[in-house]
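For reference, the structure discussed in these notes is given below.
Removed: one protein chain of the complex. Kept in place: all other protein chains.
Letters A, B, C, D and E mark the chains in the order given here, with residues in each chain numbered from 1 onward.
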Amino acid sequence: MDLIENARLQAEVLVQALPYIQRWRQKTIVIKYGGAAMVDDALALQVMQDIVLMHFVGLRPILVHGGGPEISEAMKRLGKQPTFVQGMRVTDQETMEIVEMVLTGKTNKRLVSAIHQQGGRAVGLSGKDGNLLQAQKLESEHDLGFVGEVKQVNPEIIHSMLEGGYIPVISTVGVGSAGESFNLNADHAAAAIAVALQAAKLILMTDVPGVLSDPDQPSSLLSEMNRQQAQTMLDSGRAAGGMVPKLQACLTALEGDVERAHILDGRLPHALLIEIFTDAGIGTMLK
Amino acid sequence: MDLIENARLQAEVLVQALPYIQRWRQKTIVIKYGGAAMVDDALALQVMQDIVLMHFVGLRPILVHGGGPEISEAMKRLGKQPTFVQGMRVTDQETMEIVEMVLTGKTNKRLVSAIHQQGGRAVGLSGKDGNLLQAQKLESEHDLGFVGEVKQVNPEIIHSMLEGGYIPVISTVGVGSAGESFNLNADHAAAAIAVALQAAKLILMTDVPGVLSDPDQPSSLLSEMNRQQAQTMLDSGRAAGGMVPKLQACLTALEGDVERAHILDGRLPHALLIEIFTDAGIGTMLK
Amino acid sequence: MDLIENARLQAEVLVQALPYIQRWRQKTIVIKYGGAAMVDDALALQVMQDIVLMHFVGLRPILVHGGGPEISEAMKRLGKQPTFVQGMRVTDQETMEIVEMVLTGKTNKRLVSAIHQQGGRAVGLSGKDGNLLQAQKLESEHDLGFVGEVKQVNPEIIHSMLEGGYIPVISTVGVGSAGESFNLNADHAAAAIAVALQAAKLILMTDVPGVLSDPDQPSSLLSEMNRQQAQTMLDSGRAAGGMVPKLQACLTALEGDVERAHILDGRLPHALLIEIFTDAGIGTMLK
Amino acid sequence: MDLIENARLQAEVLVQALPYIQRWRQKTIVIKYGGAAMVDDALALQVMQDIVLMHFVGLRPILVHGGGPEISEAMKRLGKQPTFVQGMRVTDQETMEIVEMVLTGKTNKRLVSAIHQQGGRAVGLSGKDGNLLQAQKLESEHDLGFVGEVKQVNPEIIHSMLEGGYIPVISTVGVGSAGESFNLNADHAAAAIAVALQAAKLILMTDVPGVLSDPDQPSSLLSEMNRQQAQTMLDSGRAAGGMVPKLQACLTALEGDVERAHILDGRLPHALLIEIFTDAGIGTMLK
Amino acid sequence: MDLIENARLQAEVLVQALPYIQRWRQKTIVIKYGGAAMVDDALALQVMQDIVLMHFVGLRPILVHGGGPEISEAMKRLGKQPTFVQGMRVTDQETMEIVEMVLTGKTNKRLVSAIHQQGGRAVGLSGKDGNLLQAQKLESEHDLGFVGEVKQVNPEIIHSMLEGGYIPVISTVGVGSAGESFNLNADHAAAAIAVALQAAKLILMTDVPGVLSDPDQPSSLLSEMNRQQAQTMLDSGRAAGGMVPKLQACLTALEGDVERAHILDGRLPHALLIEIFTDAGIGTMLK
Partner (left out) sequence: MDLIENARLQAEVLVQALPYIQRWRQKTIVIKYGGAAMVDDALALQVMQDIVLMHFVGLRPILVHGGGPEISEAMKRLGKQPTFVQGMRVTDQETMEIVEMVLTGKTNKRLVSAIHQQGGRAVGLSGKDGNLLQAQKLESEHDLGFVGEVKQVNPEIIHSMLEGGYIPVISTVGVGSAGESFNLNADHAAAAIAVALQAAKLILMTDVPGVLSDPDQPSSLLSEMNRQQAQTMLDSGRAAGGMVPKLQACLTALEGDVERAHILDGRLPHALLIEIFTDAGIGTMLK
């Protein structure tokens, strides 16, 4: 009888998700996946489950990923020393080749396989497939080599995938006008994709609790911000480190008519499901 | 933090449903709804939630209902005395009119409204709509009047409803060749519909735990039966009362290539979800 | 040879209908059905034939009906005394239940069956199906109980039916925000549906020859009126009794861009076909 | 009031057509048009009306025509003497050119225009359009020149026309493997088209009452024949003149699974409507 | 090995066509076909090949033709003397009949057959089919009889043909409001069709090198003109003879948002392919 009692509780939880399922059905959710949730095997498994569940109950999740540690590790094996300028990886020709092979040939396909292991159907894309992410060299003080920025998103290939019932998994390698590869910031690329798809939500997964009004006080988490507050935080210099591109990406998305942008703590198990299907506010929501 | 912990548990329950959602997606499930689950307000609400959830996660539930107590009550108000022969209501012209008004004009629309209240979209049908249930007089020793049996199911109208994204709710009034009404046994009608739709499952909701090998011993529940065992139970007379038409309906469904038939205890909260989305075996499954 | 001569005359009549068929093909015609044409068996049969013919030659008829005498009769059988205030039935909870059962469970299904008997395909709907007629309590001096007015029409379910090749037959029971039932004036409900479907015509069937300039002179029939004339007649109080809601419904339809509204004498055999497929002007046409 | 009484009679006639409309909806009817019905202006107008009406009420009429008198007249104007061998026009190169110009450039387009004048939509095709009628030289004792027989029907172009809502009007000029033109017997071509479309009916319009058991006795009309009777009549030589190809064409159609073949007296006004929409048996029906 | 070397050169030519194929894919090209390219057998064959190739590589060519010499020849055979006033054929009833028979019954079907001989699929249409070219009498000083001008183009039939995968071949006979035929100028008709289809290009094939600034100097070919230059040339009277309707037709097309209009020398083999698929500028391009 315990078994049935337990099943009844499960059923009640399912029913509590009903209003959320209704609200988000047919909506596109662009998720920038990275950080601990990608490195930690248990968390990674949970993200895949969350994505597959979202897909099955009628949402349209799009996974956008960088590669972080795997790239540095591959470079180390090849005897190359990663160099960073203002948080951006200096990317010479040889580094770009490694970045692309790791992101598109290893990380991306690992995620595709993991989704299939959870019963979903996924297709991996890089920015080169269907010319998805047209890019150009990022102009900056220091020459960063093949670091690029998105010039145009051609989302037709994503629509083809969604119609076919596949979850798109996108590695953030852009393609230049001569067919060359560019290393793109994954937060920015995710925002550009969210705008091109007129997504309902952009979710950036991070390794922090969200936006803090006092970076040293985890308890100072801002659970909600509007655009102006985000802009002020950027202008005032109070946002620092990895939070800068995240806030910028959120603003890009909101200005491009994405309804909501989230900075989410990917270290929490099932952070995605919690955000989408429950009342519990985790991370920071921008609108 | 409790809130988030709770949300995490909820997320885990959702994820546990994943393999079941996958397995039953796009499958048609015909549910004969009746008994306590229809009379008890709390249970009724839960059935509606279960149906709506099934619909949202991609299954195709079809609700088939009788009317039981509401009919007898209406007859009493009109000063008519219900008469039963071998468990079947003797149905003269006036009784038939009452049956039809209650089933189609009251019970059916109450269910349709309840589904909308839970966020779903439903359409109520009787066997007359689109000539769904063509019927003829049931031949029997005693003249039962307008008690009928299904002669042919025309499921086109159900397909139209499913394509439109509606949950069909069907009252078991059949239509004769001259347009007259027939009172149909809801278990049999549900089985005929399940066969016509080539459903994956027929679920009969009852007020007993399932099929018992010893009717006096609830602990003698048979959690699984095959066709031959069901036939033997019918032939030997060990099945009695309301269990007879239920076992017959299950056999009709299985012989018509419905994959599974279930006799389910509708008195358990969320019995439908438990049956479809968990491992807990409740009631009797025939295959 | 007589037989062939007769057939030739028939053929000529068919050919004379050609320009009308052409003109009204693919057009939606909302017909409020009631009065003598509903009570008299011969007339009722002819209305069904007219509807089925309209459907077969490419028009899109929608039948909207009240229930009149059947409701009062049912109430009498239950020992309830109908009460009317200013022509509107005072509708307490118990009365509402009877109204709904009769309209939706008896009248509606009788019409559906009758259409099938003439070779057509029909589906009966109440305002609860697919949330078709969202209603709210009608505010008035006297508390009329569950008498409602249309707040919103959700015509998707009608489109699903038309695409499936079915003639929709609609009983005018509305649904409140809590799922409760409301008794709606059928003329008004038909007008609201005509507007929601952007119908080409609204036809209200009555038991009078049409709008009379002098109510006591049948010969004073106005075969055509414009909106202003109708408004003046309402404002001046010259329109009385059942003509008031009919003129109001016609105005609602015309203001909602329905091309034509008709008040038609349902006592004439085949009044619908005569109106649509011949030159003979019967009743009053408003534009 | 006379006007309305008359309208009522018209409505009744329309209603009597209901069961026929139902029965023939969506069915393809191939009509070989020729003889008096093509020469007499009043009859011709009626045929066009009949065709347009059939189209509007949901049938799929296909008009196949020869050109008879117009060809001989054009030849006379050009100083060519028509020569016939066993009822078949000897067709040299120059004659073929005239035949094609008259059939396809004059007769065909006159029919297309006449259908549009009646409110229908038509497209004229010759056997060359979309390679509709692939032909080869008819082998016979006497060299008949460019008299051909159908080798293959490619009905895709007809399906395109029907989907577009057009009535196909087909002139019976076939195309040889080198692109040359062939003069085809219109009865045979119509039969071949009926078979390729799996039509429900082939109707051959003639200037006789139908098949007579005694050619000299109009009263000896056979209103029905089966295949064997038709074959016997052909074998015995009792069928003569223009009746031979007509009976052969009917047999070809029936053997190719066309349901019914008719030899119809085109001199009767509205013969087509009478045949399709009334009980009056005119002409001979083969099945 | 020579064979392979040759094949390699062929392959290179194919590859050089790639950018042109890409640019014109899915684009509609209306081609007025006439003059030497229609009279000379070798040139005519090449035009058919060009059209079929354009169709196969994804363009949508529409062929519009007059009939020139064939009409005069047919008239001669019938003893009629062609009369021209200001370059326009005076068209009495009898002449109109001849014109229509030749254009629609001979020239048109010859072209349709020729396209099939090259492996394409074509359907011949006159302005009467689907009411494609509604026309009215051309008002002018001298009564020109049945010379007409386009009043309205109904391009639905062309869209049906294109969807079915057919190349439309159109003879320029228009239809009046009473179903009568009108002789249309083919340049003007082609322009009207190009506008109705919102074509990318109108190409007029002629027997001159293009527009010359000095009519006596072939070397004075203008390879490009804008609208104003064309208008000036018309106003100044420098354009003469057959060039007047051609320039007018080009202006009509450009004013109706056709992107480019060409006056092309049809005496050059494969002039169409050269214009569309190579860099070689032949004839005059107006934009």
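The rule we apply is simple: a contact is a pair of C-beta atoms (placed from the backbone, for glycine too) under 8 Å apart; a residue touches a chain by one contact, two chains touch by 3 or more.
Fair warning: this is a prediction, and the values are worked out from it, not measured in the lab.
Q: Which shown chains does the hidden chain touch?
A: A, E
Q: Give the residue, chosen from A:L9, A:M88 or A:I157, that touches the chain omitted from the document.
A: Residue touching the absent chain, from the options given: A:I157.
Q: Sort through E:A44, E:V64, E:V211 or E:L273 and give me the one touching the missing partner chain.
A: Spelled out, the listed residue whose C-beta touches the missing chain is E:L273.
Q: Among A:M101, A:L234 or A:L251, choose the residue that contacts the chain missing from this document, as touch is defined above.
A: Once the missing chain is taken into account, the touching residue is A:M101.
Q: Write down which of E:V57, E:L78 or E:V244 is the residue touching the left-out chain.
A: In the complete complex, the chain left out is touched by residue E:V57.
Q: Mind pulling the subunit E residues that touch the left-out chain?
A: Residues 3-4, 6-19, 21-22, 25, 46, 49-50, 52-53, 56-58, 118-119, 268-270, 273-274, 277-280, 282 of subunit E touch the chain absent from view.
Q: Residue-wise, where is subunit A in contact with the chain that is not depicted?
A: Interface residues of subunit A facing the absent chain: 74, 77-78, 97, 100-106, 108-109, 112-114, 116-117, 121-126, 128-131, 156-157, 160-161, 163-164, 166, 173, 175, 178-179, 181.
The rule is simple: only the chains that are shown with their structure count from here on.
Q: How many angstrom lie between the centres of subunit A and subunit B, each centre taken as the mean Cα position?
A: Each chain reduced to its C-alpha mean, subunit A and subunit B end up 45 Å apart.
Q: Return the distance between the CA-based centres of subunit B and subunit E, expressed in whole Å.
A: Here the centre of subunit E sits 68 Å away from the centre of subunit B.
Q: Where the CA atoms of subunit B average out and where those of subunit C average out, how many Å apart are those spots?
A: 35
Q: What is the complete set of touching chain pairs?
A: Pairs flagged as touching, ordered by label: A-B, B-C, C-D, D-E.
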